[in-house]
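The complex appears here minus one protein chain, its other protein chains still in place.
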Amino acid sequence: MFITLATDFGTSDYFVGAMRGVILARNPQARIFDITHEIPAHDIRAGAFILLAAYREYPERTVHVAVVDPGVGSARRPILIVTPRYFFIGPDNGLFSYVCEREGEVRAFHLTNERFFRHPVSATFHGRDIFAPVAASLTLGVPPEEFGPPIDDLVQLEPLAPQRVGENEMRARIVHIDRFGNCITNLTRADLTEEMIARGAHLLANGRKISSFRRFFDEGTTDEPFAVWGSAGFLEIVIKLDSAAQKLGLVRGQEIIVRLAGD
Amino acid sequence: MFITLATDFGTSDYFVGAMRGVILARNPQARIFDITHEIPAHDIRAGAFILLAAYREYPERTVHVAVVDPGVGSARRPILIVTPRYFFIGPDNGLFSYVCEREGEVRAFHLTNERFFRHPVSATFHGRDIFAPVAASLTLGVPPEEFGPPIDDLVQLEPLAPQRVGENEMRARIVHIDRFGNCITNLTRADLTEEMIARGAHLLANGRKISSFRRFFDEGTTDEPFAVWGSAGFLEIVIKLDSAAQKLGLVRGQEIIVRLAGD
Partner (left out) sequence: MFITLATDFGTSDYFVGAMRGVILARNPQARIFDITHEIPAHDIRAGAFILLAAYREYPERTVHVAVVDPGVGSARRPILIVTPRYFFIGPDNGLFSYVCEREGEVRAFHLTNERFFRHPVSATFHGRDIFAPVAASLTLGVPPEEFGPPIDDLVQLEPLAPQRVGENEMRARIVHIDRFGNCITNLTRADLTEEMIARGAHLLANGRKISSFRRFFDEGTTDEPFAVWGSAGFLEIVIKLDSAAQKLGLVRGQEIIVRLAGD
């Protein structure tokens, strides 16, 4: 009965308001919650990360609708993904790659059954005309199989995990910069272990060495950048009460070198 | 039981949060949905368009509250508009012109019965003190007549439709620029028919000729602007994965010439 929305539509247009209306017109009992509508326009990787960071907080059987859809109207497929705990609806362009990596067990369906669409189906706004009404129908109990044929060749992004390069180096990257300028990397505690850190592992960001690992944002006493395990489960590069992104000139997508020993 | 909100209040102030509270304090069962709060400040035409593009997706009997209200506190009237399918509540300044054009059958009431207001009624925030509580009362089943006397002289904006100028030209305009920089005109398929396009009709925007009509955003192969029938039912001037507004220097309100033949 819960539907979440994560899009790059912004909130200044009629887009999101229209999607909500379409859902309610089909299932007045549906409860709709925003994850965000401020995913950078057309940025599939950014959307994939935001979704990854939020989806698991929701109750089982929540329907997560995500729309970052530069290819709307073209040959890219509208899809439904079913995992043991959740449903995901949106374009087949990699937006669900990271959640699929994490969920593991995944079934996918190509949304072709126009009976569940809003008509006329525009060529430019499948969020309103396909994804929203399919989400509403799903919360009404329509079985996934009815929306279209199963598929097993989902578009995948490159994996989220960092790459090991030789014995002493990993190539990580910044996957998100949050409102406060904190730079979230793709390094998990499994990638960069306590043992590695104890042995002197450190980061290189734009040539700047970051070797201080702390526990929370307010802990620093200077304006030196440091690393902290963030709330999404990834290592973040931060500066106390300041924007690390701005101070260090870091942007999303940028490579971060992890030196496991030496410097 | 559904109330939507469309305002120019932004989301950084207490305005919208206060309106929600007022509604819930009167009808705890009310379900409140945002269309947008990012209508450009004081821009009645922009608000009228956003409302037009979203209102019909909602279930019948939805109460649409819209507030773009530079004249709040002055002689402008607070009104309730009743159509066979919907209710509209807000200031009488043209904000509901376009939806009234489309709905056709319209009854209007001047909101004068202070029994339904939040007290004290401020002179600067009728969204909270008049529109929100009246909307809540309406969802509780209060008949429209109880809120005040019927009126039949609503403030009207100039019509949304483009103007025919001679045999071979129409004067259209840009009524909205969306987040992606797509420029939405006031041309519908009834104004600019398939036949006209087949005969060579084209647009002039800032002196630039636009003669390519395509089906969706991703269809273009160059960075040439083209026209596409958008999801709100109007012709849009767009550039593939780029901002047509920025590239062509177009702004909301700007005239677009439609040449029906020749160039």
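Per-chain numbering from 1; labels A and B assigned in written order.
Operating definition for what follows: a residue touches a chain if its C-beta (ideal position, glycine included) is under 8 Å from a C-beta of that chain, and two chains touch if they have at least 3 such contacts.
Worth saying up front: this structure is predicted, and the values here are computed from it rather than measured.
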Options B:Phe9, B:Tyr58, B:Phe131 or B:Phe216, residue touching the unrepresented chain: B:Phe9
Option from A:Gln29, A:Ser231 or A:Gln246 whose C-beta touches the chain left out: A:Ser231
Interface residues of subunit A (partner: the chain not displayed): 1-2, 4, 6, 11, 33-39, 50, 53-59, 62, 176, 178-180, 215-219, 228-232, 236, 241
Positions on subunit B where the hidden chain makes contact: 9-22, 24-25, 28, 32, 41-42, 70-74, 122-125, 128-129
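The rule we apply is simple: only the chains that are shown with their structure count from here on.
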Angle of the C-alpha superposing rotation, subunit A to subunit B, to the nearest 5 degrees: 120
Where subunit A and subunit B are represented by their mean Cα positions, the distance between them in whole Å: 32
